[in-house]
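Structure first, then comments.
Just one protein chain is left out here, and the rest sit where they should.
Chain naming follows the written order as A, B and C, and within any one chain the residues start at number 1.
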Amino acid sequence: MSTDVTQAPEATDVTDVAAAPPLAQRARSLAFAAIPYAVAVLAAFVVVAVLITVLGHDPVAAFRAVLTNSFRNQTGMVQTLHKWAPLTLLALAFAIPLGAGRFNIGGEGQMILGTVGAAAVGITMSDLPMVILLPLVLVVGTLAGAVWSAISAWLMESFKINEILSTVLLNFVSFEVLDYVASVVWSDPGAGGAVTLPIGEGAVLPGIGRPPMHTGVLLVLLVSVVAAVMAKRSVAGFELRAVGLNERASKLHGIRTGRVAVTSMIVAGALAGLAGAIEVAGVHQRTLEGIQSNFLLLGIIIGLIARGSLTAVPFVAFGIAVLEVGAGSMQRVSGAPVEIVLILEGLILLFLLMSDVATERWRRARQARASRAKSQLTKGAVA
Amino acid sequence: GCGGSGDDAGTDSGSGGDGAKKQVIAAIFSGPTNDADYNAVGLKALKAAESAGAKISFSEKVAVPDVEARLTEAVGDGATVVWTHGSQFYDATAKVAKNNPDVNFIAEYDGVPKDQPANVWTIDRQFHLGFYGMGVFASKLSKTGTVGYVGGLSLPFSMAEVHAMEQAITDTGASTKIKPVWTGDFNDAAKAQQFSTQLLGQGADVIVGSLNVGSTGTFQAFEGRAEGDGWVTAKYTDKAAAAGKHYAGSLEYDFDKPLADVLGKIGSGEEKGNYLLGFDTGVTIKVADGVPADVKAAVDKAMNDVKSGAVKVKLDTAKIG
Amino acid sequence: MLQMSGIRKTFGPVVALDGVDFTVADREIHGLLGGNGAGKTTLMNVLYGLYAPDAGTVSIDGSAVDIQSPKDAIAAGIGMVHQNFLQVDVFTVAENIVLGTDSTGLTAADGSPQTATQRITELSERFGLSVDPSARVADLPVGVRQRVEILKALYRGAKVLVLDEPTTNLTPQEVDDLFSSMRAIVDDGMSVVLITHKIRETMEVCDRMTVMRDGRWIATVDKADTTADDLASTMIGEVAGSDADAAALAEAAQVALGEEDLGEASLTHPLPGASEARPGGGAADPVAQPPARVTVRGLTVAGPGGKPLVDDVTLDLRPGEILGIAGVAGNGQGELAEALTGTRTASGSLTVDGDELVGRPTATWLRSGVVYVPEDRQRDGILPGAGITENLVLGSHRTRAKAGMINWRAARAEAVEAIKEFSVKTPSAATACGQLSGGNIQRVILARAFAHNPKLLLLHNPTRGLDIRSTQFVYDRVRNAAAQGCVVIVISEDLDEVLALADRVTVAYSGRLVGEFPRGEANPYDLGRLMTGVGA
Partner (left out) sequence: MSEFLTLTITAMVPFLFVAQGTMLSGRAGIFNVAQEGLMLLGAAVGYIISLKAGGNVVGIIAAALAGAVVGFILSWATTSLRLDQFVVGLALFFLAGGTASLLYRVVIGNDEPPRIAPLPELILGQDAMVFVALALSGFLWWWLYRTDAGMRLRSVGENPKAADSLGINVARTRMWAGTVGAALMAVGGAYLPMVFSGVYADGIVAGRGWLAIALAFFGGWRPQYILAGSAFFAAMEVLAQRAQVSGVGIPHQFVSMLPYIATLAVMVFALRWALVPQFLGKNYDRESRIVG
């Protein structure tokens, strides 16, 4: 799963492995690499356009909404970044344990616990000044997420209970926890849903710009840079990958594999918890039923599209955030039924993956042709 | 930050249009508008507004975390009135309203919110009023003296509904017992079916549903029972076709008039207010044909008493269960 | 009867086979020889339909066959025993054997096929391959699993049986059994292709041999027309033309040839870089004995049934000393190796330069200079999906890090050096280690081991599956490390190897170390008796 390893430059001569290709060449190859993805998105749009037309709506308006919504003004951008933040954290929460070969499907429950922890502090200590309250809210949310994933990690290490099983079940438990907190403990009587009371003023993440973007976005940016650097360069990142690649060999070479796996799960829970805390402190100022949205699934998808590379996660997350924000407005703008969005997203995903395969096949075919030509040439020379 | 170049381009594009004060309404629905339930009722009202000359657009199946984005986009696209259908959207609506003082907002709220912005109308659904009538209805229908109440989430409004039913029973001097349960999901029909079956098994013979599309499960629980052996009621819309022979009626909500009224007030410059939903403004208990006449009479009387003020229904959100 | 011609196969930039021709006659045992990464496995995988060749044809009995998949190969009468067993661990022997054949006649009684069981028993008797059909293969020792693999092929009525380095996993007795089975198979009208690095084995059992090098066919010879030495030099190639290299390779060639008098040979012809040069000098130099660098006291690994897997092992090892531990596989060598390197919980004591290590985490052992080259390299030695660079860093990743960060640029540069120094055949340092041929994987592991500057180096079957040149290379490296004061323990089932390397030889038997012979006093006969539990 480790891209850092498998995507290294294609060198045929051992000696030039250490040298990186020049920047211009890299930029160009990056641009070329983007073409298949663009084609994939386009293909998905074409299929969906047919569908929209058949249903009697205007596909052009629909797609204009999808693609431009994030960029046409600051509001779109802020909305996109507000989506990007939890998506990135949830994707990391999936990708980090994945590095160690563990599937954390519990990002949703961990995030919910994060919102509950954050809201609990934000509501009960609402009078504290911001310098104390805000950090406290974020820390408690993070810890709550970590504790939730620690349960799965503990079951996994001590009882060999598959983490997919335990995280899925704990997600369902977390819904009940949230329901209890939002409709019993700190319920907002006026809200027609399970919604808690608002958190104190001092617990709110300050915004910047107009419309305000909450500073949680910057926090997530920082977290993703740290995560990427740690994954690429740190001992911890290496051990994580090693455990995922071969647990036995890692153990024989001095890595405490159990500890690495458990840590990866707990870090994941902490990140998901932080996502919850940021949603509370930055967006909703409370926790509420449904606050987890579909961040878990999108996070998994992002983590997998990034092939576990933590460096790629924030970029992929941005792409998905643009799509999500844009797709959401499609119906209002074009009148096309809202289900089209799901179909579009599903197709884009499928085609993106397929474009990878197509590129790879094309590249291999070209390589094979080239190497055959070369061998013909050398044979000719000998003859 | 995200680039400092632009001033907000979209905001004033709508207001500069033709001189006529044609309203451009954008609505936000929480579920699918073809649910034959709460969202369908909303769409109907919106369509009515369209017939009355407004320009409309809407988003459905909007999750709470996404509503702010949908609202801002609607404003950006030139909506002059934005309506969020469902009180879970109030907070986001108020927030966006504060940022967009030139646009009018209609939100729903159970009660009167604190710090209601100057450009926000709220519609108070007062579910407890309707359920007072349902209390009379169910109590009269029950032969066993046990009525099951099947809710989704145990929200304050749901508590108020149960308390209002209890008040109705006390007021009518009956000794009917209410067994309230919450399935955890307004739309999970399977859970509703299971709970209803258990309630029926435990001696209840009337099921009062306070669900959305999950209500179909309460109907299904009567499958295999003889006609007349128990009754089931619903909320929001007439569900006679789906419910079958045990259907006693429904507490129906119609938003056509409330929406038209509020739009009218906004049109006449009244930008903030609280619109109360009650038996005089679109709420009604529609009793099915097979229901005994005395029951129907009692329900009608209860509705009239509430409407006239002869009966004061207490709003009690105290926790149960 | 079988003819492959012009076979070409590339993996990305790697040309694994370059126009190879290969023929097998009726009723012959055909040896396929060549260095690591020569393409032997690849050629046979092409034959078996596992790899689609870029070019080339296969014909059987004169008519061309189109082999797209193992199914076609099986239908064409080709059977193959793979270098790494391809078995379903949770299945029984019988299930593994009949899997995929038509109508296995499963019964409800014990979930194992009745008629099939009969046939398996019959086959195993006929060819001397005894197995228990109802045993779960995961629970079986390698020797038996090997037999299961052969039975799988025979059960399908193979006419040509390919054995890819079958002897690497076997004890000498088992090798003899295997060879007689092979004879029986040939007598039954089949042909066998035997891939091996052991020239002795080919000379013993093969009728003809083909030598490959660098993905090309080099020569095919009759046994009658060649000698072991000729074969060795053909395998090694042009380089052997120079005298210096030839001399350097002689010893490994001897091990490969498996000359019986090797014990003496090593006494009478001291080899370059051998004992005298070393500070410890082992038994050969009794005068100036420095104090022990590694002491082991009562090292014991508890076993599941009360009987310890490793039983009260006590050793004193001087700097520069090479201890050889011979033994038949399954006498607790694996557990002993792991206990001696801190990768398995054990009781007792082990000190390196006075530091007690038992009970400390593996990382501490590594930091104290204890380095382990495990036997099962695929499973225990590498991160198959990671590049060579990362594999070389494994184990030293903590010590080389500054502030918790690894300098990958430096690591890459080192890797490029190591690849050159250890002649690892790879397209790049970023190539996934799992893609390398068996022998090249071992080179990577050794490169990593020596880079640790070990104080105690434990090698378990270090040259299994290595070609002559690599074997010699390993020996030189081991002696070099010893010359610098490293204590070396070589655990090997290859008696020749133990005798060639060790200053002192002992035998693992049933979890204990029995007997002890200084260099030169050990002879294969005595050792053999200890190994089988007869002597001492």
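Everything below uses one rule, namely that a residue touches a chain if its C-beta (ideal position, glycine included) is under 8 Å from a C-beta of that chain, and two chains touch if they have at least 3 such contacts.
Given the structure is predicted, the values throughout are model-derived calculations rather than measurements.
Here is the thing to keep in mind: the chain we left out touches A, B, C in the whole complex. Within the full complex, the residue among C:Gly56, C:Gly385, C:Gly511 or C:Pro524 touching the omitted chain is C:Gly385.
Residue B:Thr197 is the one among B:Thr172, B:Thr197 or B:Thr284 that touches the chain missing from this view. The chain not displayed touches subunit A at residues 55, 155, 159-162, 164-166, 168-173, 176-177, 179-180, 184, 297, 300-301, 304-305, 337-343, 345-347, 349-350, 353-354, 356-357. In the full complex, subunit B contacts the hidden chain through residues 31-36, 40, 43, 61, 154, 179, 181-182, 184-191, 193-195, 197-199, 201-202, 212-214, 216-217, 219-220, 223-224, 237-239, 241-242, 244, 321.
Even with one chain removed from view, subunit C keeps its contact list with that chain: residues 11, 48, 50-52, 69-71, 73-75, 80, 82, 86-91, 95-96, 98-104, 106, 108, 111, 152, 384-385, 432, 434-435.
Operating definition for what follows: only the chains that are shown with their structure count from here on.
Averaging Cα coordinates per chain places subunit A and subunit C 44 Å apart.
Rounded to whole angstrom units, the spacing between the C-alpha centres of subunit B and subunit C is 75.
One inter-chain figure worth recording: subunit A and subunit B are separated by 36 Å, centre to centre, where each centre is the mean of the chain's CA atoms.
In subunit B, no residue touches two or more other chains. Residues 1-4, 6, 8-10, 26, 32, 57-66, 68-70, 72-74, 76-77, 86-88, 90-91, 99, 108-113, 125, 153-157, 184, 317, 319 of subunit B are the ones that touch subunit A when the two sit in their complex.
Here subunit C touches subunit A in the complex through residues 8, 10, 12-13, 15, 18, 54, 338, 341, 343, 361-363, 365-366, 372, 374, 379-387, 390, 393-395, 397-398, 401, 404-406, 408-409, 412-413, 415-416, 419-420, 426-430, 432, going by the rule given at the top. Those residues of subunit A whose C-beta lies close enough to touch subunit C in the complex are 1-2, 5-6, 8-15, 17-18, 232-236, 238-239, 241-242, 245-246, 248-256, 364, 367-368, 371-372, 375.
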